[in-house]
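So, chain A:
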Amino acid sequence: MMQHLIVFPVVLPLVAGILLLYQRQGLVRYKRAVSVAATVLLLLVATGLLRQAASDQVTYYALGDWQAPFGIVLVLDRLSALMLLVTAVLAVGAVVFACAGDDEKGSNFHGLFQWQLLGINGAFLTGDLFNLFVFFEVLLLASYALLLHGGGKARIQASVHYVVLNLAGSSLFLIAVGILYGATGTLNMADMAIRVAELPTEREGLVTAGALMLLVVFGLKAAILPLYFWLPKAYASAPAPVAALFAIMTKVGIYAILRVYSLLFGDTAGGLEALEQSWVWWLSLATLAAAGVGVMAARDLRLLVAYLVLVSVGTLLAGIGMRSPQAVSALLYYLIHTTLVTGGLFLLAEMISLQRGKAGTRLVKGRPMVQGAGLAMLFFVGAIAVAGVPPFSGAIGKALMLNAAEGTQRLWLWPLLLLTSLASLIALSRAGSTLFWRSHRGNISGSPLARRQWFGVIWLLSAAPLLVALAGPVSSYTQATADQLANPQVLIRTLLPNATGDAQ
Partner candidate 1 sequence: MIAPRSWLPTPVLSILLLVVWLLLVRSYAFGQFVLGGSLAILIPLLTHRFWDARSLIAKPFALLRFIFRVLGDIITANFEVAYLIANPWRKLKPHFIEYPLMLEERFTITLLASTISLTPGTVSANLRMDGKSLLIHALNVDDEEVLINQIRERYERPLKEIYEC
Partner candidate 2 sequence: MTLLWIALLPLLGVLVPALTAQRGRSFCSLATAVLPATALVMTLLNVPALLDGEQLRFSVTWMPELALDLAFRLDGLSLLFNLLILGIGLLIILYAHYYLAKDEPFGRFYAFLMLFMASMVGISMSDNLILLWLFWELTSLSSFLLIGYWSYRSDARKGARMALTVTGAGGLALLAGLLLLGDMAGSFNMGDVLASGDVILADPRYPLMLGLVLLGAFTKSAQFPFHFWLPHAMAAPTPVSAYLHSATMVKAGIFLMARLHPAIAGSELWSVVVSLVGIVTMLYGAWFALMKTDLKGILAFSTVSHLGLITVLLGIGSPMAILAALFHILNHATFKAALFMSAGIIDHETGTRELKQLGGLKKAMPVTALLTTLAAAAMAGVPLFNGFLSKEMFFTESLATPVLGGVSWLLPALATLGGILSVAYSLRLVHAVFFKPAREEPPKTPHEPPHLMRLPVEILVVLCVVVGLFPAFMATGLLELASEAVIGSPLDFHLAIWHGVNLPLIMSLLAFVVGIALYWRHGNVRRFTQQFAGIDARRVFERILISIGYRSEQLIAALEGNSLQRYVGWLWLAALVMGGIGLVQITDLTGAAGNQPLDGILILGAVMLMFGGVATAATHRYRLISLLMLSVVGLFVALTFARFSAPDLALTQLSVEVVTMILLMLALFFLPQKTPRESSPLRNVRDMLLAGTLGLVIASLNYAVMTRDTLSISSFFVENSKPGGGGYNVVNVILVDFRGFDTLGEITVLAIAGLAIFKLLNRLRLFMPHSDGEGRVWSPDRYPAVLTSISMTLLPLALLVSAFIFLRGHNQPGGGFIAGLITAVALILLYMARGVAWAQERLDFPFQPVAVIGVAVATLTGLGSWLFGHPFLTSAFGYFSLPLIGTFELATALLFDLGVYLAVVGATLMILANLGKVTTAHRPVTETSGKDTDAAAATSSAKEPR
Partner candidate 3 sequence: MLSTALYVTLALVVMALLMNLYRLTIGPSLPDRVLALDTMYVNSIALIVLLGLWLNSKTYFESALLIAMLGFISTVAVCKYILRGDIIE
Partner candidate 4 sequence: MSVIVEALISLLLIAGGIFVFIGSLGMAHLRDFYMRLHGPTKATTLGIGCMLIASMLYFWSVDGKPDIQELLITLFLFITAPVSAHLLAKSGLHLRLKHADKTQGKPVELRPEEVGDKPVPHPDKGHG
């Protein structure tokens, strides 16, 4: 069974989804049990895969026993293992939280949740460009469905924007994949890397067009500046567990950029080397600036967290834009931190809104909360972490990012990153003091929150201190990951041992 471990992150949620979706009605308890068990199992699998990947070997799984480049392969390296683990950790928090009752606000929550995981995991594992498209569609469609879970005007309206934009993006994806296939004649990314390295000059323009259009698609998913507009409202209006899971969605785009461009346009790509870099770099800075403004402007906690997600997007993309192993290592550390913490904050926002009654998450004076102290403490931890203030993970991540910038990059990144941090700090302190300190006098009403909700939030937010305590091992893992990414030849040679050519 161990040799099949790589395909588990796909098969497990797929089978769980089938079990959960077979009947729409049915025992709630049964569905919850299956869903949580599958997610926990996924966490175990992801842990196992991470250990496997930590050996620094690239392993792969040839589906249907068809070897690359002809069949589809799932590739496990440090990066994909890391992304899988982050997803699984996030999912455990979200799914347990959902079991407190959010799952019953509409139909088929758990099944769709599992299939969303299927899409995300598939996207992280696949080594094939078109298969990446398919998994993107799986995760997108599942996300559309989950976004609507529970209904409501705001959700529907946000969905229209989100769906139409992503549909347009999917068309563009196909065009880009088409061009790359037309120019190189293959879909396997490792094979494509070899072919890009040997590309005749007359085809360079084609590959450039394809690759840059692909960048637009990934940029849309990752929410880079002129393409991020769908994000704030979609994330702010999504049901809490879904919003939490969405914290990984932008990272799928970031992962895709990292994966595709480090593999295809590394130092063997000749004239095409790093063709995405300047775009990513400048647009990430612009994204960071816009996100900072958004953070200051947000008048609702959920919206605020959504803009904080955007801040993280800008930061992460800046890491890609710097294109050095050190920066990639920093961004990976930051990615773990921001995914889990913003996920936790989305859940926390829901709990706060439940306790505040009509005021919800709007940053206005509201009624005092029954469990205000506990929520305040969690908010404090999350806010500190996400704003990048010590002693939690955000601070380390930010320091790593700042430290990774070199030369003139610092001139741009430092002020922007520090200013957005300041904006986050100001906005979060305003939010916290309004939510927890500035309540109406009078009796406290409302009921205490479910244990599962507490678990979900604490599970995710405990990443903030843990990532600091384990900063050493974590960052050495990310550093090794970055080194592995900088040297894609290992991956290529593992997948295509017989490949000829001078792509070494």
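On the choice of candidates, all candidates are chains of the complex that A comes from, given by their letters.
A few comments on the model shown:
Just so it is clear, contacts are C-beta pairs under 8 Å (C-beta built on N, C-alpha and C of every residue); 3 or more make two chains touch, one makes a residue touch a chain; residues count from 1.
The structure displayed is predicted, hence computed values, not measured ones.
Contact annotation for this complex: of the listed candidates 1, 2, 3 or 4, chain A touches only 2.
Residues of chain A touching candidate 2 in their complex: 1, 4, 7, 11, 14-15, 17-18, 21-24, 61-66, 69-72, 106-108, 111-112, 115, 118-119, 122, 130-131, 134-135, 137-138, 141-142, 144-145, 148-149, 151, 160-161, 164-165, 168-169, 172, 175, 178-179, 181-187, 191, 195, 202-213, 215-216, 219-220, 226-227, 229-230, 232-233, 290, 293-297, 299, 326, 329-330, 333, 373, 380, 384, 389-391, 395-396, 398-400, 402-403, 414, 418, 421-422, 425-426, 429-430, 433, 436-438, 441, 471-472, 475-476, 478-479.
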